[in-house]
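Structure first, commentary second.
In this view, the complex is presented without one of its protein chains, the others remaining in place.
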């Protein structure tokens, strides 16, 4: 089968031929139909510090995908050949404190598909049954491949109650836009998107965000203050991963508001906790991944409601052969989601 | 001033002249601009058991209203002449356990405007400042007069998290429809309305409810079962006040679902708690009135979002002189909200 | 092995010899060390309507137990021979909506050990690994065998926040007393136990309950009213299973209070919902079983805290040979928990 392999500790990757993998008793063999490019995939391709400190070569990467089941492991009998599935990236151990209290997605001994195990930029992949989500017939493979990042948006927003509230989302990359869409869909009175990339601000507006701001051009805190008539935003969601943003973002928050941190920073963050968290009695929620499987059920409900069309967030599709161009497109941070169709 | 008075212990009411009332230090004198007819007003007009056991004659009734402030009591200086306001019906004592823990709306010593005190079917009314809500300029007097019942819908839905969920609302009277609108606005995947009156089912559909059922024609539990693929509904809200409905409504609920009880029953309800609450681990929330003032803030946010237009729920407007016709229209239960414009 | 079998559709059971059972890939074979008698076991022994409508004969019954692992199924490698375990009674399917959202204990396709499958009143039993809880070295087999009913008390109380609050528990059987102990341990200002059996009221007092009432002797609602200075109780937990108690219990509740329903009623319950739930804005929580595995973790934490000694709740221990006497003791409802030691 064709497979995109990270095989050398330098920028790039190699499309090569590999045997179709064997599965274990708890696995599914799946034929990949659509696979989306994640920030992690870009790190791996770039071979930056994040990647080189985590990844053992060679690695078949890619982890956001939808597929058809073609073989079912002995202990995975609740799936069958022909099932359409999407993949949850986090492989939980199933037995730790977190896994036994509904927090499998932050399992103590978690492995990640396409990081710790071979992934899905290939014609076939091994999907642990514990990570397989049956795709509703109403959801396409392309959309299915983005349910993983969409689920992060769902999870982030689900920490809050946006109905009738004002929500600021820092970051208009795909997950930022998903979070904005989910907040709007969940009844936010007003959703404000923040980014430095014009194309992303445009895409956010196109997808239904009420107002967008570029912090290079305006003071976001001042603008939020105006829009909220001096109250501050009820909810702030941080998705840039830029560590210089956190303190500013928390300035937008009203007293008693909710802040959700999702973006990943390199290094420590300087934060005026007294003024922006403690005196405000802010509730700050760290979010990583998706709740298994609450976030997926909610994501499915939203997608099937007929009120949200996430299709335009996929701004580019490629064949696997065009992987260089695909990943460079994603890297440019100027568009939305990049998806391989197989 | 003109005032609609319940003065005799028989069906009906009398439109009469009264002096404009004097206010106390904690009150506002307001000029009523719009006043909506509530079920309670119908009871008072009919002089049924509910009314006769609660009401002391004579009474100026009516309690859902919007108005202009024309005089400000000494201790109510945070309001000023000319402020547009809507009225919260529940007058809290301010000092009991409930009032000191954010539950003023279920104050132990609560009084109700237009029930225990003179109300608003009149040109002027005395509004305790503690019950006055400043109307946003973007909200009309008519809509303002319905924020009280709309707020019940907001409060009922706020007990749950509808985003991506399936919601059944029993009852398509005005509050039932408001609850359906709020649930839909808050991201419900699917909202199902239930009523026995065709006109009300039509109005519900018109206002955005996805599916409506008439229990005279179909088994609602069976239909919900089909729509939810055998799961059951995530959320059920009971707003009929028909005591024979509760058990059936709870049959629609999935295991682990939320049920909200708002409708008022005459007498005890027979309920198979084991199968419909305990084995299901249902969460059942009693709801009365609106949270002061969370529900109002949320209601305002929803109304100002520009995504919800509650205007068509007001199906009839009348002058106060036409009170007989107005109350009989409301009594017929065939339309939506009936509002007096003054 | 010795095994207590329900083999005939009449009162009683038969202690007999059986081969040690074979296990499947997902199971553990365990040597039973202690097994407690549950109300369900009494029903089975009595062969009342509850039992005859659910049970297929013959059945090895008993489901509250602690044991040693003697053989490990192929897919249960996170356990090993010699592990000490307690059993969770509910066998979840693992794949339904409930099982995939942290609600395995109310699985749609749930089976129950000792009801739908062979149980534990025997020398050996087959325990599905998904239902096995590793017993902490600080917890004895006897106490381990009661973690299942203790966990119900934990789960019931965990629906509420008792610190500094007044709590009424209807029912002073073992689970009622456990709930009282957990409420007290969790910081209740005052715990009130209610029962008609004097011995049980005594045991409740002995275990730390502040006040006990016998509804045959006093009006519980009046007494609660006095103790709470007219406020009503913050929390009411119903564990009698007597359908005539529900409405009275809800009268004790303050406005805005929490009510937890655990006891199982035969037939429908008559409940004045308007006055006792809706106008009060009561939150009513159905509870069945224990959350897997939150309730177990919390139960373990409580037992290991050194502040709670549940030993005296086990008022009688028996050998399996004395099963008639054991079950009749449990049936008499005059003591606490009855445990077989093997």
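By written order: A, B and C. Residues from 1 in each chain.
Throughout what follows, contacts are C-beta pairs under 8 Å (C-beta built on N, C-alpha and C of every residue); 3 or more make two chains touch, one makes a residue touch a chain.
It should be emphasised that the depicted structure is a prediction, and the values quoted were computed from it without experimental measurement.
Colleague: Looking at the whole complex, which visible chains does the left-out chain touch?
Modeller: Per the contact definition above, the missing chain touches A, B, C.
Colleague: Looking at A:224, A:287 or A:310, which makes contact with the chain not pictured?
Modeller: With A:224, A:287 or A:310 as choices, the missing chain is touched by A:287.
Colleague: So one chain is hidden, and I want to know which residue out of A:6, A:184, A:254 or A:337 touches that hidden chain in the complete assembly.
Modeller: Residue touching the chain left out of view: A:254.
Colleague: Going by the touch rule given at the top, which residues of chain C touch the chain that is not shown?
Modeller: Chain C touches the missing chain through residues 154, 157-158, 161, 163-166, 182, 185-190, 297-302, 304-305.
Colleague: What residue numbers in chain A mark contact with the hidden partner chain?
Modeller: Against the left-out chain, chain A lists 97-98, 101, 103, 105-106, 108, 231, 246-247, 254-256, 261-262, 264-265, 267-274, 277-288.
Colleague: With the missing chain put back, which residues of chain B would touch it? List them for me.
Modeller: Spelled out for chain B, the touching residues are 25-26, 75, 78, 94-95, 97, 100-102, 292-294, 297.
FYI, only the chains that are shown with their structure count from here on.
Colleague: I'd like to verify one number: the distance from the centre of chain B to the centre of chain C, where each centre is the average of its C-alpha atoms, in whole angstrom.
Modeller: 41
Colleague: Which chain B residues reach two or more other chains?
Modeller: None at all.
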